[in-house]
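Have a look at the structure that comes next, please.
A single protein chain has been removed from this complex, and every other one stays in its place.
We just call them A and B in the order they show up, numbering each chain from 1.
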Amino acid sequence: MSKKISIVLSLMVVFATLLAACGTPQATATESAQPQGEKPAQKVTLRVLVHQNPPMVAFMESFNKQFQERHPEITVDMSVVNANDLSTVSQTRLSANDIDVLDIFGFANAVQPYMKQADPPNWQQLIEAGLLMDLTGQDFVQNYDANAIKDAGTYNGKVYAVNLGRVVYSGIYYNKKLFEQYNVKVPTTWQELVTACEIFKAANIPCMTAGGKDGWPIFVGAYGLLGAIYPDQAALVEGLWTGKIKWNDEKSLEMWRKMQVYARDMMEEGASGIAGDAAPGRFASGAVAMFPGGSWYAPAIEAAQPDFDWGYIPFPGSDNPEDNKYWFGKYDQGWAIAANTPNKDAALLYLKEFSEPANYQAFVDAVGFIPTQPTAKLNTKIGAEIAPYLANFRVGYEQYWVAPKGAGQYANPWASYFKPFGTFDDPVELANKVQEDLQAGLDAVK
Amino acid sequence: MSYHFGRGWSKLTPYLLLLPGLFFYFLISLGPSIATFFFSFTDATGIKGAPVNWIGFDNYREFLFMGRASIDNLDALKRTLIFSFVVTTVQFALGLLVALIVNQKLKFTNIFRTIYFMPVILGVVIQGLMWSLFLYPLGGPMAKLLALFGMRSEFLGGQPAEAFAWVIFVQIWANMGITMMIFIAGLQTIPVELYEAARIDGANAWQVFKNVTWPLLTPSVNTNLLLNAIGSLQAWQLFLVLLGYRNGTQVLGYLIYATGFGQTSGSVTSTFRQGYAAAASIVLFLLVLVIGMTLQTFLQRREKRILG
Partner (left out) sequence: MSTQTASKFKSRRIPWDVIGSYLVMIFFALLYIGPILMLVNTSLKTTPSFMKDATSLATELHFENFREAWIKANFPRYLLNSILYTFSATIIYILTAVFVAFPIARGYVKYSGVILTLFVIALFLPPALIPQFQLILNLGLYNNPIGYILLFLVNPIGIVILVNYIKTIPKELDEAAAIDGCGYARFVWTIVLPLIRPAVATVIVLHAIGIWNEVIAPTIYLTNKNYYPITRGLIVFQGVYGSNWPTLAAAVLLLTLPMLVLFLFLQRYIVSGLTAGSVKG
């Protein structure tokens, strides 16, 4: 019996070793000693990390194929992680020096002087730990809009990331066929939106859907409400920190009241079961009239039902149509290179080719971003829908917000606190709770 | 105690053979845990190359006493206790009941046993996906069932308390099979003669259970209670799979992971606070230690009293 076990055991060990030996990515430190500028002649495996966004992943797969054909000595090993896991995996893989090129969101949530005792955001932690490569002066950086490089990829005067595009998240997709069929006016004010929903609901058509399972889509969907009331979102954050703005003042209460209508009456029953990436499919099925969500959903809607006719409008959060002509959004995905990468040349080459105008244009067309290369065009349908108000693009609140330590978990303007997604039924009660949770933090770091 | 297997150097054999196990234990378990203890007094981010500063009890102060966040933390602690208590007791009771039933000499009990044990084999991710689908609020089976009674619910995406209750349910559903198996193991150690003797004495089913089964089941009872109590205090994977990090549903284990690896808000730009997370895990450790030790002492005393 003992013989048998020891045989099994040794087999296991051999097996594990084999697996380890055969499967390890072939990029090793030995290949790093390449002289600068020369094309790497040795075989290189370039490890690339991106977050899940189906059209982007599809584009990257074809781009990688093209890249490998042009550079047969380079193999691209791309891994895809859920957006929620991106920061965790970036951190562990950078620490383990197990990554060359990584997807990094636009730099945001920087600590402002008025934010006491706040921790720096993770991109800043990574830079300060020396894990991201300084890209200042690389040729391909010049392809991008200087402002975008400065706002979304620069820290202490050095460039650490090239940002690939902005996205809008304060809009609503609407089902043109249903709007025509029921003779509903495309809403430009809050009141019109309420009326539209009432008409659809009377016809037994759910008014809105969203990927409630992921939590944040419900919040993002109501972004127009926050934007309509506080068009200057950086000032909002400062106001909240300094106590000039309170979540339970009269102005904010208006927002909470509307949010309740949004969560309780507009959102369809069961929206909490739909995952963020399944919501476009739900909307494209034609069963729902509207879908408040980010511009990045457009390719998924098109992929799900190519002949489905939709439009995209700013979420009308205010009763004054002039207040509803803004887009709120953020800098989305960008590229960074690991500072300690053994494949520096290949990594730079990768970004260089990606940044070539033709490739970049194809990327933007595929994912529907608002381009950060000045020469790129808004060719997409979503681009055309966004264009009218593009001059009014503003970076959104949650890109500035840093919660004070000690703040409670409700210190956010989230519509999902209302029933049926949350526990609150009364806007005043919720507003007080949110402000109280925030105040506790502000008092604690005073 | 006297050692019989040789003298001199050969007396060292037990030590030698003990070493690998002990080595792994120090390397993988105790060492890192002690390191966690030290981490908890620093502002470590867990990022390689980032400076680490000694900040004394600041993490603990923040976790336990700072602002509203500390109250939320204590709520998570309370929730951990509730979760553990309900899961332990209900899983224990159901596991015992089911074990008693399937341990009878009836047909098909083997099939039923297998069915109840199945989720354990499928693992926590599949368990989570299965129930997410079963509780799909947009016309899923449970939603339809509720609709028959004119009710509706968002289940896992709705009221935190309800979502929390569903996680408890799935946790028990998933692990009752283990409890049941351990009880069946215990039941089969009880000599048949004792039951026969009891029956001859004219004991009814309840009396047989109370006077024969229950006391002789003590070792299984202890194993199950300890396993369930400690396991459920530290279990949070189902929260991850079924709910994600949601207000009003967090338990300590999840909180530690989320703060340590920057996943608190679902935001992609959150910070890594591994020092703070380490402090939270020390708090969890103390909690588990106190409860576990109390429980174990109690169970051992009881065992001594009953089995001598």
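By our rule, contacts are C-beta pairs under 8 Å (C-beta built on N, C-alpha and C of every residue); 3 or more make two chains touch, one makes a residue touch a chain.
All figures in this text were calculated on a predicted structure; none of them were measured in a lab.
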Chains still shown that are in contact with the chain withheld from the display: A, B
Contact partner of the left-out chain, one of B:Met181, B:Val212, B:Leu225 or B:Leu242: B:Met181
Hidden-chain contact residue, picked from the options B:Leu74, B:Val90, B:Ala165 or B:Leu240: B:Leu240
Touching residues on subunit A - with respect to the absent chain: 2, 5, 8-9, 12-13, 15-17, 19-20, 23-25, 52, 54, 57, 79-82, 85, 88-89, 92-93, 95-96, 98, 213, 275-278, 281-282, 285, 287, 304
Residue ranges of subunit B at the interface with the undisplayed chain: 1, 3-6, 10, 13-15, 17-18, 20-22, 24-25, 27-33, 35-36, 39, 44, 46, 48, 97-98, 101-102, 104, 106, 108-109, 112-126, 129-131, 133-134, 136, 138-141, 143-144, 173, 178, 181-182, 184-186, 188-191, 199, 202-205, 207, 220, 223, 226-227, 230, 234, 237, 240-241, 253, 256-257, 260-261, 274, 277-278, 281-282, 284-285, 288-289, 292-293, 296
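Here is the rule we use: only the chains that are shown with their structure count from here on.
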Distance from subunit B to subunit A - Cα centre to Cα centre, in angstrom: 35
Residue ranges of subunit B in contact with subunit A within the complex: 45-50, 62, 66-72, 132, 135-140, 143, 152-161, 244, 246-248, 261-263, 266-273
Residues of subunit A that touch subunit B when the two form their complex: 51, 83-88, 91, 94-95, 105, 108-109, 119-123, 125-126, 128-131, 212-216, 268-274, 398-399, 404-411, 417, 419-423, 436-437, 440-441, 443-445
